[in-house]
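As you look at this complex, bear in mind that one protein chain is not there, while each of the others sits in place.
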Amino acid sequence: MIQITSSPIATEHVLRAVGDPRCGASVLFLGTTRAETDGQPTETLEYECYEPMARQILSELEAEARRRWPIEQCWVVHRVGAVGIGEASVAIAVSSPHRADAFAAGQWLIDSVKQRVPIWKKEISPDGREQWQHPQSEAERRTRMTSS
Amino acid sequence: MIQITSSPIATEHVLRAVGDPRCGASVLFLGTTRAETDGQPTETLEYECYEPMARQILSELEAEARRRWPIEQCWVVHRVGAVGIGEASVAIAVSSPHRADAFAAGQWLIDSVKQRVPIWKKEISPDGREQWQHPQSEAERRTRMTSS
Amino acid sequence: MNVIVLVFAEARVVIGRSSIEVALPSGASVAQLRREIGQQFPRLQSLLGRSAVAVNQRFADDATTLGEHDEIAWIPPVSGG
Partner (left out) sequence: MNVIVLVFAEARVVIGRSSIEVALPSGASVAQLRREIGQQFPRLQSLLGRSAVAVNQRFADDATTLGEHDEIAWIPPVSGG
C-alpha cells in the first residue's frame, strides 16, 4: 500500500494495517524531523513531490520488496508539505513470518525511497532561511543514506 | 526502559515514547502470535517469566545496546500470560539520529531477547494440546533466531 | 516542436514557474533538451548536471527521443525520506 499525504501520518493505523495472522514479525520505520542537522537548527521541513511519478516508483519499490523477501503486508507512507520537529515525514511498515525478512525489507525500502523517489526536502531554519536539499554527489548521497 | 506486563502492549505509546527531537529515525519491532507454526495451528500462546532475572537481563541488554549504538531512546516491552493470535508478545523500539543504527540496535535487541532472557513460551493448539517451547540445541536455537 | 518540462524544488524556485516550454527540433533527444535548458538557465547548470530527466514518469537516459505529447520532468537530486 502506497500513500502520499499532506496530513500527519497515522502511525498506529499503519501498524495495525500490517498485522497479519500469518506473520510473527512486524517492523515499522519512522523518519522524523530532527531539531538539528549537522549542528544547524531546523524549524520545520517542507516536502515537495512529483506525485504521479512518486506513486509509480513507490509501487515499483513495493513490488520489488515483495519479490525479494517473503513479506505479507507492506505500507509506505510519505508526507508532503510542512512537517514540524519530531513529526514523521515517512513511515514504512512490513510484516513477515520471520523477523530477519521484515528488518531487511524495511531497511531496503527506506534506503530506496531516499535514493529513487522524486520527493525533495527544504529545510527552514528558525531565522527563516530556506535551503533545498539536493545531494551533491554520489559520495554525499552515500553519506545521506546513513543519515536519518 | 524495560517493561514486563500481562496487559496488551500499548504500541502507540511505546512509539511516542521513543520520539526524540535529536533523532531522525525510529524503528519499532513487534513480535506477534502466528496462527500457525510449521503447519500446526496455534490457538494461543502463554508466556512464563522469571521476572526479577528477566528485568535484570533486559536492563543489561538495553545498556549494551546503548554502548554499541548511538541510540537516544530504547524501549523493550515483553508481555507475559496468555497472548492471542495477532497480538504482540514483544515490542522493541529505538530511536537514533541515524537510521542504520536504529535498525541494527533493534535487530540485535530482539535476537538477544530470544537468546538470553528467562522467558518461556507454551503453544496451545485448538484441540487443547499444550507444548512448552524449549529449543533442543544450538542448531535449533539458530533456526529459532531466524523465525518470527 | 515545443515540449513542456515540469520543474521542481530549487529549479522551480529559481525559475519562478513549475513548468517551462522548450523549443526543440522534432525527434530531439534528452541530451538536446539538457543543452537547451542549460542555455536558457545558466545559473542552474550545476544543478542540471546533477539532475535526472524523466519521460512519462520514468527516468530516461540522454539518448531517449522526445515527442510533443510526452510528460517530461526535470528531476533534481532527490531528498525524500
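Going by the order they are written in, the chains are A, B and C; count residues from 1 in each one.
In this section, contacts are C-beta pairs under 8 Å (C-beta built on N, C-alpha and C of every residue); 3 or more make two chains touch, one makes a residue touch a chain.
Since the model is a prediction, treat every value here as computed from it, not as a measurement.
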*In the intact complex, which of the depicted chains does the undisplayed chain touch?*
B
*asked:* Considering the whole complex, not just the chains shown, which residues of subunit B touch the missing one?
replied: 31, 47-50, 52-54, 56, 78, 89-90, 110, 113-122, 132-137, 141, 144, 148
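Note that only the chains that are shown with their structure count from here on.
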_Chains touching both subunit B and subunit C, listed by label_ = A
*asked:* Please tell me the distance, in whole Å, between the geometric centres of subunit B and subunit C computed from their C-alpha atoms.
replied: 49
*List, in ascending order, every residue of subunit A touching at least 2 other chains.*
31, 110, 148
*Could you list the positions in subunit C whose residues touch two or more of the other chains?*
none
